[in-house]
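This is the structure I have questions about; it appears just below.
Chains shown are a subset, placed as in the full complex.
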Amino acid sequence: MAEPVRLALIGCGRIAQVAHLPALEKAEGIELIAVSDLSAAVARSVAGRYGVPAAHTDPSPIWADDAVEAVLITAPDRFHHTLSTQALEAGKHVLVEKPLASTVRDAEDLVALVDRTGLVLQVGAMKRHDQGLQYARAFVADRLGAARSFNAWYRIGDLRPGIEATLFPPVFAETEARRHEASLKADRQRYLLATHGAHIFDTVRFLLGDVASVVARHRQDERDHVWQVLLTTTAGAVGTVTIAVDVPGLPAEGIEVYGAAGWLRVDTQFPFYRQASSVQAYADGAVVSPTFTDGDAYERQLESFARTIRSGGRPDPDVRDGLAAVRLIESTATAVEIGGEVKL
Amino acid sequence: MAEPVRLALIGCGRIAQVAHLPALEKAEGIELIAVSDLSAAVARSVAGRYGVPAAHTDPSPIWADDAVEAVLITAPDRFHHTLSTQALEAGKHVLVEKPLASTVRDAEDLVALVDRTGLVLQVGAMKRHDQGLQYARAFVADRLGAARSFNAWYRIGDLRPGIEATLFPPVFAETEARRHEASLKADRQRYLLATHGAHIFDTVRFLLGDVASVVARHRQDERDHVWQVLLTTTAGAVGTVTIAVDVPGLPAEGIEVYGAAGWLRVDTQFPFYRQASSVQAYADGAVVSPTFTDGDAYERQLESFARTIRSGGRPDPDVRDGLAAVRLIESTATAVEIGGEVKL
Amino acid sequence: MAEPVRLALIGCGRIAQVAHLPALEKAEGIELIAVSDLSAAVARSVAGRYGVPAAHTDPSPIWADDAVEAVLITAPDRFHHTLSTQALEAGKHVLVEKPLASTVRDAEDLVALVDRTGLVLQVGAMKRHDQGLQYARAFVADRLGAARSFNAWYRIGDLRPGIEATLFPPVFAETEARRHEASLKADRQRYLLATHGAHIFDTVRFLLGDVASVVARHRQDERDHVWQVLLTTTAGAVGTVTIAVDVPGLPAEGIEVYGAAGWLRVDTQFPFYRQASSVQAYADGAVVSPTFTDGDAYERQLESFARTIRSGGRPDPDVRDGLAAVRLIESTATAVEIGGEVKL
C-alpha cells in the first residue's frame, strides 16, 4: 500500500473538531502531522487529544515544511481563498471546506492557480462521498432515463442545537474568538445562502449537471430565511430548490428527480449521525432502497482525497465544481434582488 | 331531518360513473331523480343500474322540471360554463365539476350570475371535503403559525391506468362518443394544466389563501408534460407547485407547508382508493397523524352541497374559488409563454 | 380464448355483495348466470343490479342446471361443508369461501370427495392471489434462503366499521336474516378464531409450508379477543402469529420472515381498498419494494379459478390447504384449552 498522505490541518474550530478530526483519526491513507489555529490553546488541546506532533498558531511553518504534502483548510469561509492560494503556491495539495471562496472572482483565481500548479484541490462538499448520493448518481446515469424534473430541499430545523449537543464531543474554544467569528456572520442572509447553498446546489449539480438559469424568491422573518429557487439545467430539466433556516422541528435535506424511465428520492441525514443518505430508486416496477453502513462522509472524502493524490484522477468535487457552486449562490442572490431570471 | 335535495345528473360519462354515481347512491340528504347524457344508451344503462326514474338525452326537460332542485354537471369541461348558466337561469342549484370554466371570462360570468340569482354554486374540487385536507386547514389556522413557505406536487404516474382498471366498475360508453371527446383534448398541454391544476391550485388556496404572482417553467417530452411554478401568496408565503404528467410509477399528490410554529405534510391518495389524505402535522415537539375513515371525498362533497342548499352558508369551494383556480391556470400558462412573472 | 366458465352464486349476503359481485362483474373468463339466496328479495335485487338471468331461493335448481359449470359458495360458514358436498356431487366445480368447513372431520370429507370426483375445489382464501403475497412467495423460494423465523399478525381495528361504511356499496339485506345470522356467531371466540385464522394461517402456510406444532395463549376482554401463537414449521422455522379482535385504530395484517440470506416484510391492506400487499424484500444489500396495480384479490381468485377449470392444474388454495387451515384453527383452540403444545 502507498505511504499515507502527510496532512496539516489549518483551522481547529468547531467543524474541525466535530467532523474532520474524528474522521482523520480513522481515515485510511492519510496521517495528520500538524495543526494550526489562531488560538494557541485550541491548537495545543487538539494536538494533545489526537496525538499530533506539531501545533502552530500560524500556517507559515506548514507552508515551509516539506514533510507536509497536503492541507485541510477548515478556517472560516472568508480565509478559504487566501489560504488555498498560499497552500497551492507552497506546493501543497488542498482539501478546502465549502464554499470554495466568497466570490466568483476569487473562485476563478483558484481555478487558474490549480490549472497552473497541477496540484490537487478538492472542495469539502463531502456529500459527494455519501454512499447514498453516489448510488443515486449511478442510478440517474444508468436507469432513470433523461432527467426531466426535480425538487430539492435543505431545511435547518430548530431542534438542531439539541442534536448537536448530543452528537458533538466537547469542543475546545476560546470565547473571544467565537464571538469575533459570529460577528463576521453579520450579513446573515448572505452567510446562510452561501453555507447551505454550497451543499444543496452541489448536490443538484452532482445529479443533474450544470444549471442554466435561476429565478428566486426570498422571505425573511427576523433571523429566519427561506429561498425558493426555480432552476433550469443545461440539459433541460426543470426544478426547484428550497433553502430554509430555521424551520420548526428536525432538519431535512433531500432531492427527488423524475426521469423518463424512473424516479429517485434521496433523504440526506444530518451528517453527524454518520448515516448514508436513504435512497428510494424506482424503475421497472420496483422501488429499490440500498442499505449502507459506511456513513461517515467526512472520512470518505479524506480517503478519496488521499487516493487522488497518490493515484491521480479528478478530485470530487474539484475546483470547477467549487466555482460552479459559488456561481449558483451569487446568481440566486442576484435573482432575488432583481426579481427576474439570471442566466449562468 | 330535512327533505333530501332532488338532484339531476347532467353528463353520465366516465367520471360520473366511477365517482359520482357510487357516491350519490350512498350520500345522505340527496336523491338522484334524473340523468341526462347525449347517448341514450348510456343514460338508460346508468338509470337502470342506479334505479333512477328519468333518463334524458338533453338537459332541457331537467331545466323545465320543477321537481329538480339542483344539478350535478359532469359533462366535458367545455360545457361547464354553458350548462351552469342554463341551470342557474332555470333556478337550479349547481355542483359543477372542476374546472369551473375554460376561461377567466366565462368564470367571471358565472360569478355574476350566482350573485344575481342567489343560488348555490359549488365547484367539484372535492378535495376540500377530504378529511385529511380539512384537518390540515384547521392545523394551518390554529397551530402552524404564519405560513412562510410551501411545496406542492401533483404527479400522474404511468401506473394509473392499471389502478383504474382495478378500482373502476365497468363503464357504459359509446365508442364513438369517447373518440370524439378524446379529439377535443387535442390541446393536451392546455387540457392537462387545467384539469390537474384545478385540483392542486385549489389545494394551495385552501391552505394558504390567494396567490399574488407566479413564474413558471414547462417541459414537454412527447405526450408528457411538467410544470414547475414559483408562487408568492398575498400573505407573503413563497412556494412551488409541481405538476407532472406522466411520471414513471405510482401517482403522487401532496403539499408541505412550513410556518412559524410548525409544519404540515399532506399526502393525498389517488381518489378512487377512497382514503382520506395522510397528514403529518408538527408543532410543539410532536408529529401528529390523524386517522380517518370517511374517505370518499365525492360523497362528502355531495353531502356538503346538500347541507348548504338546505341550511345556507357558503358552498366550498364556491364560484369565486372556482374563478381563482381558473385564473391560476391561465396565469401559469401565460407565465410559461412570457418567461417572466405574472401578477394576479 | 376459452368459453367463460358459467357460474352460479350461492348466498348473496354481505361478503357476496361487497366483494364477489363487483369482482364477478369484471373478472375475465367467468360469467355469472344464476344467484341463490334464502331471501327472495335479496336474490332478486342482486340479480337486477348485476343483470343476472336467474334468481333462486334454494340451490336445488342450480344443482340440476346443466348450464351451470361451477359455483361460488358464499353462504355462512356452517353451510360450507354441506353446500360444497352437494355441488361436487352435482358435478359442479366449487369456489368456497374460507374456512373450508367448521371441523377437521368435515374438511377431510371434502378432501375425499374432491379426490373421488376429480372436480376443482378452490378455497376462497383470496390472499394467495394478492400480487404482493405472490411476490413474497417467489422471493422466499428464490432469494431468502432457508426460512428461520417469522412473525405474523392479523389485527382487526375498531375503525373498521367506518372504513367499511366508506368502501362498501349499499347492501341489500333482510333485517331478520341478519339478526338470525348474528345469533349464530354467538360462540364469538370460536367464530373469530376461525374466520380470521383461516386467512393468517393460510398465509403462514403459503410462505412457510406446513406447521408441525403450536402453543397458544388467549385473552378475552368482553367482546375483544387476542391469541398469541408460537409455531414450529415442519421445515424447522420458529415463529409467532398474533390474532387480535379488536384493537384500537386501523386494522393491520402482515408477516415478517427472516431467512439465511434475506428477509421479507409484507403489509396486507384491508382488502376492500383493492390494493396489493406492500412488500419489502431484503437480500444482497438492498430492500426491494415492488409496485402493483392489480389489487383486487377477489377478482384475481375468480380468474384463477376459471383458468384452473379450463386449463387444469391445482387450484390455489386447494382442498388440502383448506383442511390444513381448519386443522390449525382447531389446534390453536385446543392449545389454548390444554395450555401445552399441540402437534399437528
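Letters are used for the chains, namely A, B and C, taken in the order the chains are written, and counting of residues starts over at 1 for each.
What we mean here is this: a contact is a pair of C-beta atoms (placed from the backbone, for glycine too) under 8 Å apart; a residue touches a chain by one contact, two chains touch by 3 or more.
Keep in mind it's a predicted model, so treat the numbers as computed, not measured.
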| item | value |
| --- | --- |
| Copy number across the full structure, from 3 displayed chains | 4 |
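Convention: only the chains that are shown with their structure count from here on.
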| item | value |
| --- | --- |
| Central chain (distance from its CA mean to the mean of all protein CA atoms) | B |
| Interface residue overlap between copies chain A and chain B, same or different (over half shared) | same |
| Mean-CA-position distance for chain C and chain A (Å) | 56 |
| Where chain B and chain C are represented by their mean Cα positions, the distance between them in whole Å | 38 |
| Whole-Å gap between the CA centroids of chain A and chain B | 44 |
| Two or more partner chains touched - positions in chain B | 249 |
| Of all residues in chain B, those that touch chain C in their complex | 22, 25-26, 49, 159, 162-163, 165-167, 169-170, 249-250, 273-275, 291, 293-296, 299 |
| Interface residues, chain B side, partner chain A - complex | 145-146, 148-149, 151, 153, 155, 215, 217-219, 221, 224, 226, 228, 230, 232, 236-240, 242, 244, 247-249, 258-263, 282-283, 287, 339-341 |
| Footprint of chain C on chain A - complex, ascending | 282, 285-291 |
